[in-house]
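Complex shown without one protein chain; remaining protein chains in place.
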Amino acid sequence: MRERLHGIFPPIPTPFDAATGEVDRPAIAANVKRWMTTRLSGILALGSNGEAALLDEDEGDVVVATVREAMPRDRLLLVGTGRESTRATIDASVRAAALGADAVLVRTPSFFKGQMTTDALLAHFRAVADASPVPVLLYNLPGVTGITLTMPVVAPLSEHPNIVGMKETSPELERLGQFAALSPSFRVLCGWAPVVQAALTMGASGAILAVANVLPDKCVELFDHVAAGRHAAALALQRKLTPIAQLVTTGYGIAGLKMAMELQGFSGGVVRAPLLAAPQKARAEIEAALHAVR
Amino acid sequence: MRERLHGIFPPIPTPFDAATGEVDRPAIAANVKRWMTTRLSGILALGSNGEAALLDEDEGDVVVATVREAMPRDRLLLVGTGRESTRATIDASVRAAALGADAVLVRTPSFFKGQMTTDALLAHFRAVADASPVPVLLYNLPGVTGITLTMPVVAPLSEHPNIVGMKETSPELERLGQFAALSPSFRVLCGWAPVVQAALTMGASGAILAVANVLPDKCVELFDHVAAGRHAAALALQRKLTPIAQLVTTGYGIAGLKMAMELQGFSGGVVRAPLLAAPQKARAEIEAALHAVR
Amino acid sequence: MRERLHGIFPPIPTPFDAATGEVDRPAIAANVKRWMTTRLSGILALGSNGEAALLDEDEGDVVVATVREAMPRDRLLLVGTGRESTRATIDASVRAAALGADAVLVRTPSFFKGQMTTDALLAHFRAVADASPVPVLLYNLPGVTGITLTMPVVAPLSEHPNIVGMKETSPELERLGQFAALSPSFRVLCGWAPVVQAALTMGASGAILAVANVLPDKCVELFDHVAAGRHAAALALQRKLTPIAQLVTTGYGIAGLKMAMELQGFSGGVVRAPLLAAPQKARAEIEAALHAVR
Partner (left out) sequence: MRERLHGIFPPIPTPFDAATGEVDRPAIAANVKRWMTTRLSGILALGSNGEAALLDEDEGDVVVATVREAMPRDRLLLVGTGRESTRATIDASVRAAALGADAVLVRTPSFFKGQMTTDALLAHFRAVADASPVPVLLYNLPGVTGITLTMPVVAPLSEHPNIVGMKETSPELERLGQFAALSPSFRVLCGWAPVVQAALTMGASGAILAVANVLPDKCVELFDHVAAGRHAAALALQRKLTPIAQLVTTGYGIAGLKMAMELQGFSGGVVRAPLLAAPQKARAEIEAALHAVR
């Protein structure tokens, strides 16, 4: 498993049917099959970009099953299973494993921010790792959760036999550098596309990038450049990718991501409320940014 | 309804059975019955202090049903029904109403922080208010959600016929003062005990306070003092209540609240992971703070 | 001194000559004389609103001398003397005292945020208080400095014989409530106009308010209402004052404050760069808000 945690993974969106608002299984399957024609290392289902926070438990299971069915076994299926309670996180991890997840990605609980001490976080992740039938990746996304995993939590957890690595989603690379230095077998995946070249240079073994849904080949090419030591080429490509990567994340969010996917021939679909559709002007900006990458 | 939104409401904790970890219905019922012997105006179930974030949907329904059964109809049952998606919030509100909620309290969605624009928040709360069978209270708790409701959102929503007020949980009173000035029929409840005297003076019509679970009579007494213009007496009581109010919220969280309830003869019970039990030293501090109020 | 720290104080702006950009002494004197016809308890010179951060040391001395000359001795002259270094703070305090300051207001040093531990803050304020020829007021303004004075710093300092009180500039009143409860002789002045009624109710002995430059009588009237227990009248006046108080602080800053002063017949003058003049639309908004108070 640890060896396979390298390269590029898209955190796939969940297409909804425009008429019913329900999860669109055929659209998911079609997207996955097309992604699988590229050299992506696998897929993350039910991440932030999968609107997992807006799905109910049954819908999440449907997404995982649909993705797994459309993917060959030799590509990694990562599934987001973080919940606020430890027991719901374990339940979700057990269900994901049963549906074919190769590993689970567990974000920090964050509702009770003031109580998420080092001890609380250690106990939570250890309980999940002990109970999960498949390996666990920690998920640090302080911009969303308001909780930051730091060395006093991550270092001890990196020694747990069922915790194989983490996703670090932040423009800050000081932490990522420290996590990547912990051990060669503790794999760090970068979740912030505008700094992915730098993260890979600092020891990340791969990346989970919204923009990889839209431009999978370009993202893999960037990864290859760094792996082969072609840093000048990597920087040139990074600079081309950054604008579109920003538009589909901090710029227009998932609505922007789905719009960009549609423009690239994937099924994007609508977003679920309270998310709003992207504004009119987004389309031209996204088209221009996509065009600039070619 | 609007007239009844005054006075003191406890945001009740959810006791769990120490052996099984499951919701302890008899304990809830016993607590509610005892609270109902006081002059509390009603109860908030499934608020933050109810560990609602750690309950699954079925458990939440059990809590609401249990509370309603133990409460006379003439006391208000408020139920927290905020979820990340608009449709799950509506579903929860419909279910709560069916189980006897008199109004629902809807916190801001917050996972997709960057996308929670004024337009998105307006659309979300309007959709919920349109669909909810019972009146809606907005719930602003920026310290937990990272999202702050401000006048450009609250002022238009205060005119919706099914939005009757809000809970403002913050030590900042500038916003509360503005909200309370919007209209006499838009009721503002304060959620931050150490400033409750001030909030009531600025126009709040009542309060939802963790410490009211522990010392309901004292909280009602403070409310009465302000209502009767006895501000010096109110200040003296406020100063006595602040230390215990802090210990059961920002100090030791829900674990501290449950410990304080046990010390007062209520059923507190354990907390659910990832929350941890209060540390050893908490007990003496809480006892001392309780003692100081008498 | 402690007994005189009550009532309303304006943190006076520093008028600059529009042609030369230099401190306009006659304008200061004229303003002070007019303020002294009201029941203001005194004046704060060289506070944040005095653009102290934009003055050099010599200019600051000129301001203090000019104000003192224009004020009767029985009104309090408070002077802001906080600097980043302890020794510069002491120097400024000694100079202010020599020029007639009755007390000095010392903001938290903040450049080296990461190093401003409880120990560092205690040592700084104690050194200043030991050396200052006149009493010291602590100045907490976290929104500007990024440093927050809390009980572990303020409680011990409140026992220093030469520290007579503090100014708390924040919409948060939990801290203010705790500080005001420390001791009747430790005087707390509120610096946030939209919550001043509440702060006075919670035990503040007075307030230092930008809006008091513009509407001194109305601010004194609000203070009197609270002191006399007329809380309903206080609330009504608070609600009238809040909009103009916001426009001259968080709304349009010092440029807005100076504009409002001009509209009321005081000398406002230009602001110093990098501050910019208020935008066109500010004038109508400020006029309307002033009109609404009458």
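Residue numbering begins at 1 within each chain, and the chains themselves are lettered A, B and C in the order written.
Everything that follows uses one rule, which is that a contact is a pair of C-beta atoms (placed from the backbone, for glycine too) under 8 Å apart; a residue touches a chain by one contact, two chains touch by 3 or more.
The structure displayed is predicted, hence computed values, not measured ones.
Trainee: Which displayed chains make contact with the chain that has been left out?
Mentor: Across the whole assembly, the hidden chain touches A, C.
Trainee: Touching the hidden chain in the complete assembly: which of C:M1, C:A30, C:A120 or C:L263 does that?
Mentor: Checking each option in C:M1, C:A30, C:A120 or C:L263, the one touching the absent chain turns out to be C:A120.
Trainee: Of the residues A:P26, A:P133, A:P171 or A:P184, which one touches the chain left out of the display?
Mentor: A:P171
Trainee: Using the touch definition from the top, which of A:G114, A:P184 or A:G229 touches the missing chain?
Mentor: In the full complex, the listed residue that touches the missing chain is A:G229.
Trainee: Given the contact definition stated above, which residue among A:A199, A:L257 or A:L290 touches the chain not shown here?
Mentor: That would be A:A199, which touches the missing chain.
Trainee: List every residue of chain A that touches the chain not included in the displayed model.
Mentor: Within chain A, the residues that touch the unshown chain are 170-175, 177-178, 181, 192, 194-195, 197-199, 201-203, 229, 231, 235, 238-239, 242.
Trainee: Please give every residue of chain C in contact with the chain that is not shown.
Mentor: Listed in rising order, the touching residues are 21, 48, 53-56, 84-88, 109, 111-117, 119-121, 123-124, 127, 143-144, 146, 250, 253-255, 272-276.
To be clear about the criterion, only the chains that are shown with their structure count from here on.
Trainee: With chain centres defined as C-alpha means, what is the inter-centre distance between chain A and chain C in Å?
Mentor: 50
Trainee: At least two partner chains per residue is the criterion; list those residues in chain C.
Mentor: Correct list: empty.
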